[in-house]
Structures are given as C-alpha cells and as structure tokens.
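The complex appears here minus one protein chain, its other protein chains still in place.
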Amino acid sequence: MSKKLMALLAALLLVASFAMAAGEKEAAPAAAGVVVDQWEIPFLNSLTGAIASIGEYLQWGAERAAFEINQAGGIAGKPVKVIGVDTALEPQLGVVEMGKIVNWALVALGPVPEPVIMAAAPIAVENEMMTMTATTSLEYAERFFPWSISWFPATADRLPPLATEWAKMAGVKRVVQFVGVYGPWPGMAAAHVDGLKAAGAAHVGDVEFNVDAVTFGPLVVRALDMKPDGIILACWPDKAAKIVQELKNRGWTDMNKILLFSSADDAALYTTGGAALNGTIIYNYINVDTDRPRWIAFKEAYSRDHNGLQPPSLSTNYYDAVYMIKRAIEETGVTGDPRKLKEERKAIAAYMFNMKNFEGLLFNWDMSNGIPTNKPTYLFEIQDGRKKLVKEIRP
Amino acid sequence: MSLALYYFLAITAIYILMSWGLYLPYRVAHLHFLTVANMLISGYLAGFLVQNLGFSFWIALILGFAAGGILGYLISLFIGDAPTFTVVIVGFTFIYVSRTVVENLKAVGGTMGMFGLPTVAGTPSTHRTVLLILLYVLVVVVGFLIYRFEHSRLGRAASAVFVDKDLATSLGVDIKRMGRLVQTFSSLIAGGCGVLYGFIYRSYHLDFFTFHLVGIFMTVIFVGGYATMWGTVIAAPALYGLTLILPTEVASWRIVIYGAILIAVLVLKPEGFITRRLAYRVENALTRKRKRHITDPKGD
Partner (left out) sequence: MQVFIAQVINGLSLGSIYVLLATGFNLLLIVAMIIHFAYPQVVVFSMYIAWVVLRYTNDNVVLAVLAAIGSSILLNLVSAPLFQKIMKNREEVDINTTMVLSLGIGMIITDILSHGFNKGLPIAFPEALAGTRPLLRVGLISILSGQVSSLLVGVVAVSGIFLLLYKTRAGRAFRAIAEDPAGARLVGIPIVRTGLESYALSGILGGLIAVLLAMLLGYTSPGLGELVAHKVLAVSIIAGLGNLVGGLVVGLALGILEALVQGYISGSWSNAIAFVVMLVVMLFRPRGLFGIKL
C-alpha cells in the first residue's frame, strides 16, 4: 500500500473520529401533541466483551418489550425502538456514548455493568436525564438519584430474610460462604451473615477469591476444613457451578444445604453445572412458573430464540424498564418535542421515581423515592436446569 | 463543546500520555507495565486525599505524580538494567498486588469503588474545561520533554541500548542509569494520569485499571509507530475513535478488528505508520522551511 494512501487513510480516520465523537442528532420539527415519528430509547449495554452473553439477553428483553408495545399500537400511538449502544466493559466508551445520548434522549436504559455505570451515569445526572440501571444494587443506583431508580431494595433489607428462611428450612447450623471479590458481592455476603444470625446459625467463615480462579479444590478444602453443614455461594455463576461440583466430588451430598445467590442465577451457571446442581437452593426475584399470559409468551419467545433455554432472571429487568418508560410517557403527556427536552425529562424521572402499581412482567410493584417496595423474592430448588419454587418471601 | 467531544479529547489525552509512558521505557527495550499499577495507586491515593481528607485536587495531583515517580524510581533501582522479562514480571506483579490491596481497603471503597469525587473547579462545566486544558498542557509539556530527550545524547544513547545493549555499554552508555531515568519518568507520567483519569469520571473503580489497558496502550504504540513519539499522537485518537464510528453490526466485532489491525501493521509495517524515517523527513522539511523563512522572509 503506498505511503500517500496510508497517510490519507490515517487522516480520514482521524477526521471521522472527531466528527462522530461530536455527532449531534438533528432536531425534529416542533408540533402540538406527540411530535416524534418514533420513540427512540438508547440502551448502553455490554454487547461485546467478557459479559456479552449477559448483554445479549438484556438487549433481547428490552427489544421484546418494544416489539410487544409496537404490536399493541406503540407509545402514545407512535412506535418505539430500543437502540443498542455497545460500551463493552469500558468506561471510556461509556462516557462518550452517554455524552452523545444526553443531547437528544428523553431517557436511557443502562449502563451495564458497574464500572461503566460509575463513569457514565454522572453525565446523565448532570444533564438531568433518567438513566435506568436495572441490573445493579441500590447501593450503586442511589448515588445517582433522582436520575436513576433502583430495581432492588437495600441489600441489608432484602437479603437477610432469604438467608434466614433458607437456614431454617435446611436446618443448617454452621455456614461457610464462598465470596467472589467483585462490586457489591462482599456487601451481599455480609447481609447473608445477618440473616444467618437471625436463624440461629453460625457463620464460620468466608472463602474469598478473584475472577481468575480456574480450579476450586484448594478453596473447597479450606471451606470443608471449617466443618460447615451449610454453604452459601456469592460469586460468579460458572465458578459457583464448579464449586458445587467440587463439593460433590469431595463427598458433599446434602444439596439443599447449598444456597446460591441471585447474581449466580445466570445461563452460565446451568451450562457449566448441569445435573450437578440438582437439589441446590437458589434465591431470586422472578418466579418462572407464574402463569401470567405475558410471561408465558415471553418465556416461549425466549426459548425459541435461545435453543430452548429458560429466561435468566435479569432478562425481565429491561423488559419492564421499557414498559415503565411507556407508562411514564403516556401518563405525563410527554410530546418528544426537543424544545421541551429538559422539562419532559424531569417529568418522566419524577413520575418513575414514585410510580405506583407498576404492572411488571411477573408481578406488580410500587416505587417509593426510587426504591421498589413489595417486590417478592423466592427460594427455588434447581432440578435439571429448571427452578422449582420452594417459598415466596415478601418484605 | 459537546460532552461526547470533551470525553473523546480527554480520554485521548490520557491514551497519548500513557502510551508515551510505555514508549519511553520501550526506547531501551523495556515493556514497563508498572505504569498501569502507578495509575491505580496514584489515582486511588488522590481520591482518598481529596474525598476523605479534604485535600485540594491540585495538591492531590502533585502528590499523585510524586507517588508515581517515587515508586518508579525505587523499583528502577532494582530493574533499571534488568532483562525485558524481569521488567514484564515486575509490571504484572505490581498490577496484581495493587489491585488486591485496593480490593481489601474499605477506606477507598474496596470492591465498590469511590463515588462522587468533587469537581476541580466550580461547576461541572468549569471542571471539564480545567481538566481538558490541564490534560493538553501536560501533553504539550511531556511531548516537549520527550522530544528534547529524543534529540539529545540521552536519546541517542537510548537508541543504542535498544539496538544492542552490549555495544551501547562498550560505547560508554550507563545502561542502569538510562533505565532508571526512563522508568522513573514514565511512572511519574502514569501517576499523574491515574489521578486525572479518575477525575474525568469523578469516580474510581478497580475495573478502570486492568490488563486490558496494557493491551490498548501497546496497540497504540505499535500501530502508531514505536520508533518515534509522533505515532502515538496519531494512533491514540484514531484507534479510540475507530471504536466509536463503526456501524452497530460491525462494532460488535470491534475487538477482532483491533486485533487484525495490530497484526496487519506488525506484519506489513513493522515500525508502525509513523516510522523514524518519515518523522525525520518531516522534521527536516520543517527545518528547511524555517531556515528559508529566516534567511529570506519575503521569499525573494
């Protein structure tokens, strides 16, 4: 390739980079009532990189909601489109993309996951735009109130009752936790301990490890040396599966006395663990055996598109988020007029912050100052890759 | 200036500075990955000083630079003239150690990270302006220093070390001192970058400082050109911007495209886009033009 051509290429690339980074959306013409031809909702998501498999089904959930809404006539009569914006796990992509989005969007979905949230969400806050971080804990989301809402109540409130119920049900007295050293998980592990105390069970120790652990024999031996009769796993899904297998290899038989936390309830748990997980208990926020028609349709569609797999629990979060946006737009009379962007953003955010009786895919809940109330949690038993409801726990 | 353009420019400045931070030790054939650990340590230190102890940003920035420089200097006492492999292992070790220490330090937020760092000046808009100016002043200053280094005896000595360490020694080059100098300076730059990186985001999270950053900076250096400082200036915005301009369908294959570009450049243009010869020709042309202008400003 000639030097001139290469120099030209490099120059073009540079110019294009600056141009796109500074890109603005054209303003729509003003009109009475709804002025947009289409509602566009950007979703800052991890579509590539280490958690691309999670980003894929989050995107699927959001697009499924958009599909259903459009089939039913759209939002205020106009179709809706979810625009996937890939930020991978990179905060440096998240900030530029959020910087573009705040110029035109009424509300955003994401970002995902925590490093990108921390970098990009403040931009949304500064521009007074709601950004719905539906996969992270309250402890992250509340930093950006009132321009975000939490999908989960406080960890210290929601987790102890789960641990208590499980400990009583399984009859455990000495519990060891495996804790993945990442984000909110150590905090969640601490909340489990509070729950164990309430059940009269002793927390005999934590076995911490990092994401690059590839074998689990040493960790499991350390745990078993503490002579537990119960195990809680608060770590990555595939590693949780391997730990369960390792426990079984070392003679653990009472699978009900193993509790997996909600963040482990992901496709990676089931593809890695398979039948080894049978009998273990897992807690989460969606009950896959609910007979709501919308849920059944969702489940069937997911299964069709994902080789027969069941929807992971997080797949419903952004589905519900899109429906929340629909309701907020329709109830507040938002028009999509760019000249009213600031006030309409405020209206949407304020409405969502205290939305009452939202009809989610699986259950109804209220938002109170950005925090969901009366959301149930469930204990399930895993059997052959499926979750069987054991107990519902309401706050 | 739009927010997107601000972040693009700010992160590009960090990329340029950090890539220079890797470029400089590479002039003596060292892959000095310690710089990522310097970013992390100085960044969290500054965050702690500002948020927990109420220090001003400017003091924290100076201390961040200093922490990077001091750590880099102390380590260089041991590895200034070490083989490349040793320098690589040192870098990896400090990245692992610093990440583990921060994970376990509640005072800096542990695994949750540090949120809501204050602005460096008044409003968010002023904060951004100040940071951007500061970043590009640093780019100019560091660029000037590296330029002067390259065009000095030290720079020529570094080139000799890169080509043949033994020959350089026999010509009187003090390898250890040279190694100490470049490593200390690169760690100093990295320390400052760590502070600024966090204040761009106004938060710190461990996943801001990963081995992935090493890959990014190496790609910038080798695609831009590892033999001169100018390649980084072109490659940093181009490679960063590339990820932002790809259409959605293609963007999902971004990492493959990155890897392919890197391989293609290494195979077809091993010295990178901006070779030493090209940089020399451009400099000569500019020097000739300047001389012509000085001797005959009217061009008669």
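Letters A and B mark the chains in the order given here, with residues in each chain numbered from 1 onward.
One rule holds for everything that comes next: a contact is a pair of C-beta atoms (placed from the backbone, for glycine too) under 8 Å apart; a residue touches a chain by one contact, two chains touch by 3 or more.
Only a predicted model underlies this, so the values are computations on that prediction, with no experimental measurement involved.
Which of the chains on display does the removed chain touch in the whole complex?
Looking at the complete complex, the unshown chain comes into contact with A, B.
Which one, A:Asp86, A:Glu208 or A:Asp320, makes contact with the chain that was left out?
Here the residue in touch with the unshown chain is A:Glu208.
Of the residues listed, A:Glu56, A:Asp265 or A:Glu344, which one is in contact with the missing chain?
Final answer for the missing-chain contact: A:Glu56.
Name, in rising order, the residues on chain B that touch the hidden chain in the full complex.
So the residues of chain B touching the unseen chain are 26, 29, 31, 78-79, 82-86, 88-90, 92-93, 96-97, 99-101, 103-104, 211, 215, 218-219, 222, 252-253, 255-256, 258-260, 262-263, 266-267, 270.
Spell out, residue by residue, where the missing chain touches chain A.
48-50, 52-53, 56, 181, 207-215, 217-219, 221-222, 224-225, 238, 241-242, 245, 249-251, 267-268, 271-274, 306
We adopt the following convention: only the chains that are shown with their structure count from here on.
Rounded to the nearest whole Å, what is the centre-to-centre distance of chain A and chain B, using the mean of the C-alpha atoms as each centre?
Taking the mean C-alpha position of each chain, the two centres sit 34 Å apart.
For chain B, which residues are in contact with chain A within the complex?
1-8, 11, 100, 103, 110-113, 115-116, 124, 200-203, 205-208, 212, 234, 237-238, 240-245, 248, 251-255, 268-269, 273, 278
Going by the contact rule at the top, pick out the chain A residues touching chain B in the complex.
Within the complex, chain A touches chain B at residues 1, 3, 6, 10, 13-14, 16-24, 47-49, 84, 86, 88-93, 95-100, 102-103, 114-115, 118-119, 122-123, 126-127, 139-140, 143, 181-187, 210.
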